[in-house]
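For this depiction, one protein chain was excluded, whereas all remaining protein chains were kept in their positions.
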Amino acid sequence: MNAPVSIKTEAETGLAETFAAARPHLPGGPTVAAARAAAFAAFSASGLPHRRMEAWKYTDLRRLMRDAKPLAGAPDALALDQAGTAGALLAGLDVRRLVVVNGTFVPELSDLADLEPGLAIRAMADALAADNAVLNHGLGDLVPESEPALALNTALAGDGVVVTVAPGARIERPLHLAFIATGATATAMVTRSLVVIGAGATASLIETHEGPGGCDYQVNTALQLVLGDGGQLDHAKIIQEGGGALHLGTLLAHVGANAMFNAFAFTLGGLVVRNQMFVNLAGEGTQANISGASLLAGKQHGDTTLSIVHAAPGGQSREVFKAVVDESARAVFQGKISVQQAAQKTDARMMARALLLSPDAEADAKPELEIFADDVQCGHGATTGTLDEQLKFYLQARGIPPKEAEALLILAFVGEAMDGIAREGLRAALETATEAWLAARD
Amino acid sequence: MTALLEIRNLQAEVAGRQILNGLNLTVNKGEIHAIMGPNGAGKSTLSYVLAGKPGYEITGGEVAFNGEDLFAMAADERAAKGLFLAFQYPLEIPGVATLTFLRAALNAQRRTRGEEELSSPDLLKRVRELAKKLSIDADMLRRPLNVGFSGGEKKRNETLQMALLEPLLCVLDETDSGLDIDALKVVANGVNQLRAPERGMIVITHYQRLLDYIVPDVVHVLAAGRIVETGGKDLALQLEATGYAQYQSEAA
Partner (left out) sequence: MAAVQETVEQVRRIDVEQYKYGFVTEVESEKPPKGLSEDIVRYISARKNEPEWMLEWRLEAYRRWLTMREPEWARVNYPQIDYQDLYYYSAPKKKPELSSLDEVDPEILKTYEKLGIPLREQELLAGVVRPEGERKIAVDAVFDSVSVATTFQKELKDAGVIFMPISEAIREHPELVKKYLGSVVPTSDNYFATLNSAVFSDGSFVYVPEGVRCPMELSTYFRINERNTGQFERTLIIADKGAYVSYLEGCTAPQRDENQLHAAVVELVVMDDAEIKYSTVQNWYPGNADGVGGIFNFVTKRGDCRGRNSKISWTQVETGSAITWKYPSCILRGDNSSGEFYSIAISNGHQQVDSGTKMIHLGKNTSSRIISKGIAAGVSQNTYRGLVSAHKKADGARNFTACDSLLIGDQCGAHTVPYIEAKTPSAVFEHEATTSKISEDVLFYCVQRGLSQEEAVGLVVNGFVKEVLQQLPMEFAVEAQKLISISLEGSVG
């Protein structure tokens, strides 16, 4: 009954074929090629993650990923044309937009003019072609390279963006990584990006991921963040994929001493989404505020998995995650706080709440504490429930129609997770997206 | 006659920072001394050093308590010998009833002194009498120590412990902080009832207000880790009018 699963699924076979075919054409010299081969071998050994793998208990990819789509080619004229609207959600914000179309970074669509001093941007494909081992940059201490989604990404990543911010530089204008899928034919897009913030530097980074509805395209995207000592990074990721899409996202963050890392993960779109974040608070006195919200309906499956490692003394982390689940959607939250023995005086708190709006909705939560240091204050909380009928009634008694009352309450529920977002324009954009989601409910 | 407390040239530091810089103070039995001073003068440090809180390093000087070397004793021995610190912020102990705590403390002290432990009925009787005087209701004795207590309740509880443990020297650290005027009166009244010829008290406070209710024999000004002025109770009133600015510049 616990025997390892050995029969390959159609998707696994497809992935092996894809890798074999793509291998000669993927960017990178011998170092990169070796890393890719090792990663794919690690993936093959475990296969697609399934429910008996503890980390994927609630997201059984063997079941949820039926086949492997062919890798998308370089975007054609039509694709570039369609990609013009990428990241429209942030239209109200003054951002530096960097556009990745069907897995390929497109400088022509990107705003590369007048780069602030200390800011450098280039295509990941170019970095890889130079046989730069950026694929493994700072990875070792965060997550085993055999982690299946990441291993697939390492094996197949074709492009992405490499951003560096020089030590001490303060980049005011947010960088907007706009990922967009186009076309009616389902393809797979595998991107890898790297953002390195130098010591004492500050920057703001917003990722948006979107694509056409009615198409079961597949996205595997990974972002490595290296935040230097005393630096500050505000990061937001907005997943607004099309209704048929599979999105596997991995964030690897390495946070230096006395640095501040703020992150927000927002899942609205996609049919199957696994958004995983591995955050290593490696230096002393780091501060991290990591929050997120998922708004799920239809048959959506939205998994947010977070692992925070406190590796050094005096760190503080706060996490607030909210899930609103309608129709027959399923929300998954896994959040683990690990405090290593050296990380005395750690102060870590996590809260996960799910709001179920329909009899067929489901929410699974696995908040976890793993504590090896004694002088700590750590805690987590988790709740599931539905809308408070009394509150709803109170609002109705004041003349607010039921649907509006619900919307108001849901907005307030989600809003709590957005409290940490300092940038007004971004928060407004997220609220607008939430309101649109609420308006679409029936 | 031996002084109850004799502090000579006391120097102490916390986390490598020198806080007490050669403090001298003598308290005789039956006397109440007020120590006033600006924030950061070392008032709380003095109380913690006397009580033996870990993390406070004595770098010089000596303290004799009832003729014995105070620093040769562990914190619980000092308590058993009759040194009581009323905390500025009394701590909470979930799950441990106030009465349980009182019994544990009293009997621990008695054992250390080689005395008979007090039986439960005797203790209960004694605690009830004292509680009544301090307007503490029986319900509070059953509640976990200080958990969910108001500021006034916590300070009354400290006073109750002081009355029960019958110390020789009471050090009251900012007992007035967080108290409204009614609570202040109740606590001060409780403290006044403990005035006795054998007992000395050090009342540490930032404001003169408390001294309207607990009238001191001597008033000291503590600034930059030293006693910079000593006088009668009028000194407190004078300070109320002039503030501490003169001492801060003087000390610096």
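Chains here go by letter, A and B, matching the order in which they are written, and residues are numbered from 1 within each.
Basically, contacts are C-beta pairs under 8 Å (C-beta built on N, C-alpha and C of every residue); 3 or more make two chains touch, one makes a residue touch a chain.
Keep in mind that what you see is a predicted model, and the values were worked out from it rather than measured.
Although it is not drawn here, the omitted chain touches the following shown chains in the complete assembly: A, B. When the whole complex is considered, the residue among A:Thr185, A:Gln341 or A:Thr432 that touches the unshown chain is A:Gln341.
When the full complex is taken into account, the listed residue touching the unshown chain is A:His380, out of A:Arg122, A:His380, A:Arg423 or A:Arg441. Annotation: of B:Ala12, B:Leu25 or B:Ala51, B:Ala51 touches the absent chain (contact as defined above).
Only one of the listed residues, B:Ala3, B:Ile58 or B:Ala75, touches the absent chain: B:Ala75.
In the full complex, subunit A makes contact with the omitted chain through residues 1-3, 54, 57, 341, 344, 354, 356-386. Considering the complete assembly, subunit B touches the hidden chain via residues 51-54, 74-76, 78-80, 84-85, 87, 90-97, 100-101, 103-109, 112, 120, 144, 161, 165.
Everything below uses one rule, namely that only the chains that are shown with their structure count from here on.
Work out the mean CA point of subunit A and of subunit B, and you get 55 Å between them.
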